[in-house]
Every structure is written in C-alpha cells, then in structure tokens.
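Mind having a look at this structure? Questions to follow.
Every protein chain of the complex appears in place save one, which is left out.
Coming up: chain A.
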Amino acid sequence: MRTTISAIALSMALAAPVHADEVKLGLLNGFTGPIESVAGNMARASELAIEEINASGLFLGGRKITSVRADSTCIDAAVATAAAERLVHSDKVDVIIGDGCSGSSAAVLQNVAMPNGILMISPAATSPALSTIPDDGLFFRTSPSDARQGEVLATVMIDRGLKEVAITYTNTDYGKGLSDSIKSAFEAKGGKVTLVVPHEDGKGDYSAEVGSLASAGGEALVIAGFLDQGGKGMLQGSLDVGAFDLFVLPDGMIGDSLAEAIGPALDGSFGTTPGSDSDGAVTFAEVLKTVDLVPGPYMAEWYDAVALAAFAMQAAGSTEGALVKEKVFDVANAPGEKIMPGELAKGLKILAEGGKIDYVGASAVELIEPGESAGTFREIEIRGGVTETVSFR
C-alpha cells in the first residue's frame, strides 16, 4: 500500500515540472450551439498561430505554448462561465482567447477573468456593450464593435439609395446590439425603419416573423443574424413567400454557404464584413493554404488574438495578466516594425531584443480605446452566386 502511494506521489512530482515552462492558452468558443459549424475553423486558426510560435522557439526564451479548447455553447452564459472556470482553475491557462460570442464573453469577463486577473482577448465578440463594460483593463478584442458596423452599413444603404427598410435580428446580445446601431445610424441619415422583429436561432419555423415583416414592408430586409441559423431561415422564408427580394447582410450572414444554399435569388443583395485590403489578408490565406484551409468568418481575428497575446507576453517578459495587459496596445499599434501573418517569429525576435513592433496581422489590427479593433469593413455584393468585394470602408 505504502509503495503504491509513494509511487503515485513520485509520479505526480515527476509529472508536474514537465508542464512548468509551458504557457497555456484557453480557446473558448461555441463548439456546440448556434455557431458550431464555423467555430472549429476559428480555433484551428488560433492553433495555427500557436504552432508557428512554437516552431520559432523564440517565445519567452524558448517556452512552448499549449492550448486547450473549451466549449462555451455561445448562448448559455452559465455554461460559458463554467467552461472558463475550468480553464482557469483546472487547466491553469494564462490567457483566455475567446469567447466567440458577445453575451458569453461579458459573463466570462466579469465572473472569471476579472476575479482571477486573467487576460482575455476575444476575436469575435462585437456587441457595443462590451466597449463600456468595466474590465480592469483585462479585456481586448481583435474584432470591431458593432456600433462601427452599424454606421458603415447605414452609409452603404444610403449610398445605394435605400430609404425604407425592415430589420430582423437574432435575439442575442450580438443581434440586438447590431440591430440597434444599424437602426439609429440609418435613421440619423434620414432613412426609415418600418419594423424591427427579433427571431430566435435554431427554431423550426419562421413564417410568423416573415409575415409581420411583410406586412410592414420596406425596400429591403436587413438580417442581423447568423448565416447557418435563424438568419438563413428568415432569408429563405422571405424569398419563398415573396416578402422581400433584396437583403442587407451584416457580418454574421456573410459566407459562401449562404449563396450556395439560396441560389440566384440572392444576387444583388449586399452587406459588410470585417476585412481590409491590407496585404495581411492575402498572406494569411497563403498561411492557411499550407494546412488545406480557406479563409472563413473570423479566422483572421482568431489568429491575430493569439499573436497579440503572445507578443504582449513577450514584451512584458511575463505571463502575469496584470503585466501583460499593459503591453497589448504597444505591440498592436505603431510605432514599430510592421509584422504580417506568417512572420510571428520575426516579431518575437524584435521584442526579445527590446525593439518595437506594430502588429498588422491577418485582420489589419489597429486597437482603439478601450481595447478593441478600429474596424475596417469590406462592402460585399453577391453577384452570380459569388460574394464579391465592392470596396473597403
């Protein structure tokens, strides 16, 4: 008996130091739930950045980064909090990359990240509410706030001569925030919103919502929803009964699967999605190609979030949240050497030698107060079943 116990104690003692010089990142995302079909590739992009950093061997004097995935479900704040608790207390992560959704990000930030002093970088939470939430300076995002997207989308609509639109949004923090900002921006520019109707994701039938929107009318329907969720249901439903034939599509609705699923009826519809005309996006696509991936929604932001976290830790020379958070702005913005995706080793080297970098990354990272991406948007239009970029805003 005694030998068993001492054997266990010995093996534990031996096991512990193996991990001591590893830096752990928790990848928190909705691997099940409404964004489950895209969440896997987002995390994959993050892991790609980690592999790149590890291959360089330059991170914090040769320490390795490991990552753990955790499922936030996107919609259930309680589950997201529990998953983050697990990351912090059981997996002992140093930084949380995530969450992919707005409501769950707010919950995790306040319940887990702040009490434990853990740095949190969300690559995809876009709710305007996250700009004003108290965060002890621990929360950053490589995605822009939807207040900005609402502004951009409203301008695009006015430029295209729309005067009356109806809006439907997915009944989440993301959808509500985006819909509010589109509505106020569009009305401020002299447009009229006939009706705003929320829809629930993953429900069986959207006839009732489509019916109300059709009664209210409008030249186009703005769908602040998710591409493979209720957003698509609303779109398909509206087309089927002839309620609308022109659609305005914010970022959550942009993706190749949409044009594929709906077909030619979608031609002429337009929208906006975060993206820039920087070389970063092109370079990132090449990086992805090496592992047989193609750029998808928010993959660039997930890659960049990991890169930013690693650079900030490198600059701080520590993994302590309180020290690292001070460095995030420094590595993301000018002055300094511009760093593209695929050049993470170069960035780490400059920082190790005490130099300065300006991380551009895959999504043209430019942080503004209080720690979110300034946001350049691509204006897209669907032509012949293909999503084409019209301009950058």
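Brief remarks on what is shown
The rule is simple: a residue touches a chain if its C-beta (ideal position, glycine included) is under 8 Å from a C-beta of that chain, and two chains touch if they have at least 3 such contacts; residues count from 1.
Heads up, the rule we're going with is that contacts and distances are computed from a predicted model.
Entry comment: the absent subunit's protein name, as recorded by UniProt, is "Branched-chain amino acid transport system permease protein", drawn from "Xanthine dehydrogenase family protein subunit M", "Branched-chain amino acid transport system permease protein", "Aspartyl/glutamyl-tRNA(Asn/Gln) amidotransferase subunit C" or "Lipoprotein". The residue touching the chain not shown here, chosen from A:163, A:203 or A:289, is A:203.
Across A:246, A:261, A:323 or A:368, the residue that sits in touch with the chain not pictured is A:261. When the omitted chain is restored, the residue from A:232, A:327, A:378 or A:393 that touches it is A:232.
When the whole complex is considered, the residue among A:137, A:211, A:336 or A:370 that touches the unshown chain is A:211.
One chain is missing from the display, and on chain A it is touched by residues 32-34, 36-37, 171, 195, 197-200, 202-205, 207-212, 214-216, 228, 232-233, 236, 240-243, 257, 260-261.
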